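The complex appears here minus one protein chain, its other protein chains still in place.
And now, subunit A:
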Amino acid sequence: MSGEAGPGTGGPEIEGAEIEGPQIAAPGAADPKAGGLEIRGLEVRYGPVRALRGVHLAVPRGAVAAVLGANGAGKTTLLRAVSGTLRFHRGAITSGTVAFGGSRLDGVPAAAVVRRGVVQVPEGRRVFARMTVAENLRAGALGVPGRRAAAARERVLELFPVLAERAHQRAGLLSGGEQQMLAIGRALMAGPSLLLLDEPTLGLAPLMAARIADTVRQINAQGTSVLLVEQNAAMALALAERAYVLEVGEVTLSGPAAELAASDEVRRRYLGIGAPETDRPVGTDPGPGHERHERTRLARWTA
């Protein structure tokens, strides 16, 4: 990752394993590389409920950033604020800004956000169960011109050959893993420059989760930036260059993923690992050995 967003743009940096208090303004607000996502001082409310407060976050172009956090921390809310879907939940941005590629996204309707190249894969997959797989993919391309869709379709079927096999099957009849592939493939049909993923491995068996992780890596290698929300912290930290920890609506930790993976706090609370260990940091091993991931997957519920 070149063109570092600059220290501080993503809220407090970690120093060792300390959790710092939130900072109100981002110091040294260096511009991210053109084309990136830049969230500043974001506050979101659902009526009287304040779900996010003073959130700073950056996804430089071409990068993968991860957001970790417990249930109810505000991860989905953060993605809704970017994709313009807060209004479906009677929520609203009450202060702060969201910008992508230098232009503001806050206040932009969801469909227009898609045309700007930012596409969200919703939590819980939400495939159109009554439509076929092929129709779901077609729906994914509705927001963009036809030429772009044809090219995207080939890319999607290459990434997920199983979708070609099941093209005429109802999406509701696919397995959970297949539905997740369809949900990601459908989002890719719009040819996004930034993909927002909300817990893509939730409820999937470890092997399928690992496949999804590989796919995210592949999608990123093809030039799409990714903002990944995950409770599977080990997987997210292995994928991301940069990570953020959300707690009760605030970013309490942020920094390079490898550093977060090594921090005691994160290890204890999100990776489910006790005292500091001497083995390799999680973030450095995305290889096929997933025993570690399975272990943390079980352990994170105790966090």
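Just so it is clear, a residue touches a chain if its C-beta (ideal position, glycine included) is under 8 Å from a C-beta of that chain, and two chains touch if they have at least 3 such contacts; residues count from 1.
Just so we're on the same page, contacts and distances are computed from a predicted model.
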Query raised in the report: Of the candidate names "Aldehyde dehydrogenase", "Branched-chain amino acid ABC transporter permease", "Cholesterol oxidase" or "Helix-turn-helix transcriptional regulator", which one corresponds to the UniProt protein name of the undepicted chain?
Result: "Branched-chain amino acid ABC transporter permease"
Report summary line: Only one of A:V49, A:L142 or A:L207 touches the unshown chain, namely A:L142
Query raised in the report: Looking at A:S83, A:T201, A:T224 or A:S263, which makes contact with the chain not pictured?
Result: A:S83
Query - Full-complex contact with the absent chain, from A:R50, A:R115, A:R217 or A:R268 - result: A:R115
Report task. Determine and list the subunit A residues touching the chain excluded from the picture. Result -> 83-85, 88, 109-111, 114-115, 119-120, 122, 126, 128-131, 135, 138-140, 142-144, 172, 176, 179, 186-187, 190
